[in-house]
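Comments concern the structure below.
Note that this complex is displayed minus one protein chain, with the remaining chains in position.
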Amino acid sequence: MIVTMQQNATKQNFEKITTYLMNKGYGIKDSSSENLMVFGVIGDTKSLNPNDLEAFEGVKNVTRVSTPYKLASRSFKKTDTIITLANGTVIGADQFVVMAGPCSVESYENTLEIAKSASKSGATILRGGAYKPRTSPYAFQGMGIDGLKILREVADKFNMAVVSEIMSEDLIEAFEPYVDIYQIGTRNMQNYNLLKQLGARTQKPILLKRGMSATIEEWLMSAEYIMASGNENVILCERGIRTFEKYTRNTLDISAVLAIKELSHLPIVIDPSHAAGKYSMIERLSMASQAVGADGIIVEIHPDPEHALSDGAQSLKLEKFDSMMGKLKELSSVLDKKVK
Amino acid sequence: MIVTMQQNATKQNFEKITTYLMNKGYGIKDSSSENLMVFGVIGDTKSLNPNDLEAFEGVKNVTRVSTPYKLASRSFKKTDTIITLANGTVIGADQFVVMAGPCSVESYENTLEIAKSASKSGATILRGGAYKPRTSPYAFQGMGIDGLKILREVADKFNMAVVSEIMSEDLIEAFEPYVDIYQIGTRNMQNYNLLKQLGARTQKPILLKRGMSATIEEWLMSAEYIMASGNENVILCERGIRTFEKYTRNTLDISAVLAIKELSHLPIVIDPSHAAGKYSMIERLSMASQAVGADGIIVEIHPDPEHALSDGAQSLKLEKFDSMMGKLKELSSVLDKKVK
Amino acid sequence: MIVTMQQNATKQNFEKITTYLMNKGYGIKDSSSENLMVFGVIGDTKSLNPNDLEAFEGVKNVTRVSTPYKLASRSFKKTDTIITLANGTVIGADQFVVMAGPCSVESYENTLEIAKSASKSGATILRGGAYKPRTSPYAFQGMGIDGLKILREVADKFNMAVVSEIMSEDLIEAFEPYVDIYQIGTRNMQNYNLLKQLGARTQKPILLKRGMSATIEEWLMSAEYIMASGNENVILCERGIRTFEKYTRNTLDISAVLAIKELSHLPIVIDPSHAAGKYSMIERLSMASQAVGADGIIVEIHPDPEHALSDGAQSLKLEKFDSMMGKLKELSSVLDKKVK
Partner (left out) sequence: MIVTMQQNATKQNFEKITTYLMNKGYGIKDSSSENLMVFGVIGDTKSLNPNDLEAFEGVKNVTRVSTPYKLASRSFKKTDTIITLANGTVIGADQFVVMAGPCSVESYENTLEIAKSASKSGATILRGGAYKPRTSPYAFQGMGIDGLKILREVADKFNMAVVSEIMSEDLIEAFEPYVDIYQIGTRNMQNYNLLKQLGARTQKPILLKRGMSATIEEWLMSAEYIMASGNENVILCERGIRTFEKYTRNTLDISAVLAIKELSHLPIVIDPSHAAGKYSMIERLSMASQAVGADGIIVEIHPDPEHALSDGAQSLKLEKFDSMMGKLKELSSVLDKKVK
């Protein structure tokens, strides 16, 4: 951490902050010159908040040299994290993983139809919401535990894995028998209790969606919460960020895939359904996800999107999904990560 | 709700969506003309998501006429909601309410010093974090229940009320004896379980901070969650939104106060500390908060911000706070809402 | 255009606005029902601003049915606009066009080295700044007319076309002999005088970069300015938008390509250099640009980026560019638009 003092800072200002840091056990490397007071802070600065140091009088700014996260960082672990699921799906290696399913689980029959078709098209993970984070208290809130049971039963028929969103730490035990991957939704990316509890109480992988307005650093800090609590199997999911542009529901930050690959060893998938909010854009955004180097996608599909219980506008019809999978396979023939 | 069809929509498209809606019990008011198919949906559309209707082929866009929230809306309840606390503080009427205290509760002595000074300066509510939502798992996470006990004991000495942030529904019973107001932080604004549980399990007021990138409508929908669960004592808190500008920590959306006063009957306060992230801006932003018509402010203060355990850069020294209170009193002399 | 009145609007409110519109020559299609006053405005509403109508008392909101642009819209012209340059490059058809060159023209020799290499790698258009829009008045402002001459002379040696940014309508005559494509930079996207003058005074294509915070609609409106002034050869260029995320210089809005293809018949290229601001991301973002269906890319390259006069951090070395072109060719083998 490098602390630069203001040009009108006094010797007293300098001594006050350096004494404070030395009392906390940090070393100080004074690098001041005639016109400028500047110093480095030596030691483990992960628990130091630049913001707090800026409270000291005479401080101009504080710059981190090392990242505030450790376990999630590429510099801590050089090799890619690879996650293997019980059904054989491998995330983070040379497979381009496809997760597909309905926004909300609606019924056994509906889920069966979707899973059968998705599996045939090449998806190996079944997604589906049993507990739904709806903006309105008056909207359908999901089937709950019954939804999870349906997902599991149906997925097993096609050797698919199950991913579903959990919204409360009180439900971890209830989820454990039914899911292969726990999903943390965008609205809960900084629900620190949920992060800590999941980190401590399950070893199954966690799909961590990026918060709507989370920086890449904050997102990795949330991954760090899970990892520091004991579970290092984190899969990141870029799902679009909130910007001024309203033609699409969110703005897919495709460069985030490259940023994560530089900064971290964790796998990352893209959710084109929530990013765009329009089914017409999903195929092409999925192709772009492949080309940019993502480890997979998670897509909403439905036999009859117009009658879906939620998010119809962004759900792909089963036959459109099948045709898209054909294109993804063709594209993957010239790329490193292959569609199964 | 008004549905406009695309210019190339077919009669079949029109019939499919209107049939779907009629099957759900809605009335249809067809308003099409020669060049344009458009119709209104009659009935309680609160649980209808425009997004879902846009899934239907041929639909161009769907516009809400009534708000998606009801209990929180000005049209449902014309008169301002007024909340009276046990210590006599009245929020939402002609008082400009000042909540002040440390970012984190650090010790009994420290809290006592702050409360004594804050109370003398005119603050009637003591704020303080016992459970802290820290971005880093390695940062100080708060004193927990001991922090709440200190807040209560100290506040009682000066007839102050207590507001503190709750991050998990599992802690509601633990909080109940100690706080007068439950605070929901910006990162939990859409933690729907927490909203519902607080709505159902306490009648004490809830201070609902705006999410970092929440629209005003989403914010009121979160208030609606609490209210629909049984607790109508919601106080909104604008604390700055996330934008491209990084000179300040967040961008204080001062117009949000006016928007809320138009759309809702709920009281609204401003948090200038988090909005600016710089103590030098707090006095003037507090004066602006008064002038724009907010019901109060919530401010971080500390006897020695440089040694605060968190958020030092945005904490006001006790004497600066006292001098600011003098200015707020003077300003309030020509405004409707008075500093006590 | 559909006008919805507020629920407490009066008959007088309704009559005032409809009379106003009828006096302007518009027809009114009244679609009100018992609970709701709503009407359509019949006629050419392109010059009507929804904002102005919202000034009328009792108006709740005003929704456009047709787009505010006409010449640029897909509904006005169904087939893709295809632009053929003098050197045979075809933009908007089945070619994936690559424009490459230095951020700023620095010297004849430097430009020659770049163009020779770029051309060999497969670029057919030479980009280069002669007049530079620099944030600082103290930074290098470009070589001016001499830079244009160098670009032309060098490009001709390799049968390349020239694209360069114009910042003032006073320079149109000076540019005309030297460029094949006029570039309008992101900071001038709403410099309406420049748009109108270019539209009226040249028939050469205009590369219109998206403003840093321009919506897709505003961007197409700026294209409409050029087209309505007489020049329909507009090429759109997505170059990243400004968001809260600062790890990348801007956020590449890759979905914008799909939006433009839906809404307009104009070709669109992507500028990955400015979008990311990091050379390490350019190859993968270019591959994603191909996969999403863009008509081409515009990339900054330099033999020695560390000594470039501007934008070194986002310039690709010549050999990296060559290797990237190999990947783009391979990828294009399974896509519609081919790298030459």
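List of remarks:
Should a chain be cited, it is by its letter among A, B and C, assigned in written order, with residues numbered from 1 in that chain.
In this section, a contact is a pair of C-beta atoms (placed from the backbone, for glycine too) under 8 Å apart; a residue touches a chain by one contact, two chains touch by 3 or more.
This one's a predicted model, so the numbers in the text were calculated from it and none came from an experiment.
The absent chain, not drawn in this view, touches the displayed chains A, B, C throughout the complex. Interface note: of B:Val3, B:Leu71, B:Leu207 or B:Met281, the residue touching the hidden chain in the full complex is B:Met281. Only one of A:Thr10, A:Thr63 or A:Ser323 touches the absent chain when the whole complex is considered: A:Thr63. Of the listed positions C:Thr124, C:Asn191 or C:Thr248, the one in contact with the omitted chain in the full complex is C:Asn191.
The hidden chain makes contact, of the residues C:Lys46, C:Lys116 or C:Arg201, with C:Lys46. Only one of C:Gly40, C:Gly128, C:Gly147 or C:Pro305 touches the absent chain when the whole complex is considered: C:Pro305. On the side of chain C, touch with the chain left out of the figure occurs at residues 16-17, 20, 46-47, 49, 51-57, 68-69, 133-140, 167-170, 187-188, 190-193, 196, 212-213, 218, 221, 224-225, 228-229, 242, 249, 277, 279, 305-308, 310-315.
Residue positions on chain A in contact with the hidden chain: 2, 4, 7, 29, 31, 33, 35-36, 38, 40, 42, 60-61, 63, 65-66, 75, 213, 242-244, 246, in rising order.
Residue-level contact of chain B with the missing chain is found at 213, 215-217, 241, 243-248, 251-259, 262, 275-276, 280-281, 284-285, 287-293, 330-331, 333-335.
Just so it is clear, only the chains that are shown with their structure count from here on.
Centre-to-centre separation between chain A and chain C, using Cα means, comes to 31 Å. Between the Cα centres of chain A and chain B there is a gap of 26 Å. Of all residues in chain C, those that touch two or more other chains are 213, 243-244, 246.
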